[in-house]
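Removed from the display is one protein chain of the complex; every other protein chain stays in position.
Moving on, here comes chain A:
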Amino acid sequence: MEHSRVIGLLSPERLTANFAEAQPGLTRKAAMEESNRCLYCYDAPCITACPTGINIPSFIKRIATDNLKGAATTIMDSNPVGASCARVCPTEELCEGACVLNGASKPIMIGMLQRYATDWAIQSGQQLFAPGPSNAKKVAVIGGGPAGLSAARELAREGFSVVIYEAKPMAGGLDTHGIVSFRLPQTVSLWEVEQVEKLGVEIKTGVKVGVDVSAKQLIEDYDAVVLAAGMGYVPSIGLEGEELAGVYDAIQLVERTKLHEPSIALLGAKVAVIGAGNTAIDAATCSVRLGAEQVKMVYRRTRDEMTAYDFEYEFAKQEGVEFSWLTAPKRIIGDSNGKVTHLECVQMQLSDKAGADGRAIPIPIEGSEFLMPVDAVVLAIGQKRHVGLIESIGLKHDRGVVIIDEATRRTSHPKVYAAGDIVFGSGKGDAMVVSAAEQGKQTAYAISRHFAATSSEAI
């Protein structure tokens, strides 16, 4: 067998270089040319296409007129994680996809301009917003990801006193821990966290609700609670051999590259990534940058059905990731030391029958089983749900998706609101940072409206 190869770690310098932001920002000249190309449409479709409704023509005009503070303020006003979104939003599906210049010439690089303005804000160290006058109400936010941060920031601006409870040592959620550094450097996410803290929001890190403090306690102590705990790690897919050494959870794999812990040893390795969504792509490109010799994405359907965006697919291909379409994993095989050696797969074909999601159901081709030699297998199929936490509060949910009333953003518990991935159900497109941010904002406004109504009732 070829297992005499030594799988190792890249040098710290190589790791730093590989995980530094891949795409350079715009130069001033490029930003000026691009911003002056924007038509400044009225009732612009890009604004509608942005889930947080950023006034895009306005921020671009501010760049064109050398008012970067104004540009950054316009962006961050609508989107508290606007610097992260400038990098991770699937812009061709959102703002840039709606640009009227599509077809006429080429769409404005809205994401890159957004990055140009927010990069300025990060470098300038300016505080863009101020808290509102206190209304003597207290809100606890569970989870300091995009949804929690957005809710907290808007609540603080509305005059609430806010405490975020965050299980990890740093806030920012998946922006800080889950999205690969070469797309989103951690410093960007942590700047957004700091912007929220500077409004007087207290962030208690390292406090896991349900373990270190009970959700019930928070409900008792605060006037309202926002549940924004996101989703968990990758669930088991029930494959034989998942416990073997060399089998990784995609999100944990990415997280370890972001925490600067001694990284996962993949130098020279052959890696199979199971799945074809955004997480799978991140795990695959991450493996390449950890030095893997070969990275194959194993997916039981075809390119047309994969949920990753085109730009992600293109990026993965450029990085040298290979794709095994119509291939389903059957089991993971290890050696006597409990170390992964092979992935057993079976070839698939698409049947005529469509599943509940409208996609054709793949069926195995009998007798087509084969062994793929691998040193590591990365599982990247979905994310777990925080069912335990949800049930400890007694909230209504649908298989871990908290059920809320859209208008009031309230859960089945009158004091508990929810936003972000924790309310994100399957079949609703992709979970996105920008949607989590918008939901956080809307939740804050719903809470504000609720207390405004109750206080006027009291009078």
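Here is the rule we use: a contact is a pair of C-beta atoms (placed from the backbone, for glycine too) under 8 Å apart; a residue touches a chain by one contact, two chains touch by 3 or more; residues count from 1.
One rule holds in what follows: contacts and distances are computed from a predicted model.
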Can you work out the missing subunit's protein name as recorded in UniProt? Choose among "Phosphate transport system permease protein", "Dihydrothymine dehydrogenase", "Putrescine-binding periplasmic protein" or "Cytochrome c oxidase subunit 1".
"Dihydrothymine dehydrogenase"
Which listed residue, A:Asn36, A:Thr187 or A:Ser236, touches the chain dropped from view?
A:Asn36
Of A:Asp66, A:Glu202, A:Glu220 or A:Glu240, the residue touching the omitted chain is A:Asp66
Interface with the unshown chain - residue positions in chain A
28-29, 36, 40, 42, 58, 61-62, 64-67, 69-70, 73
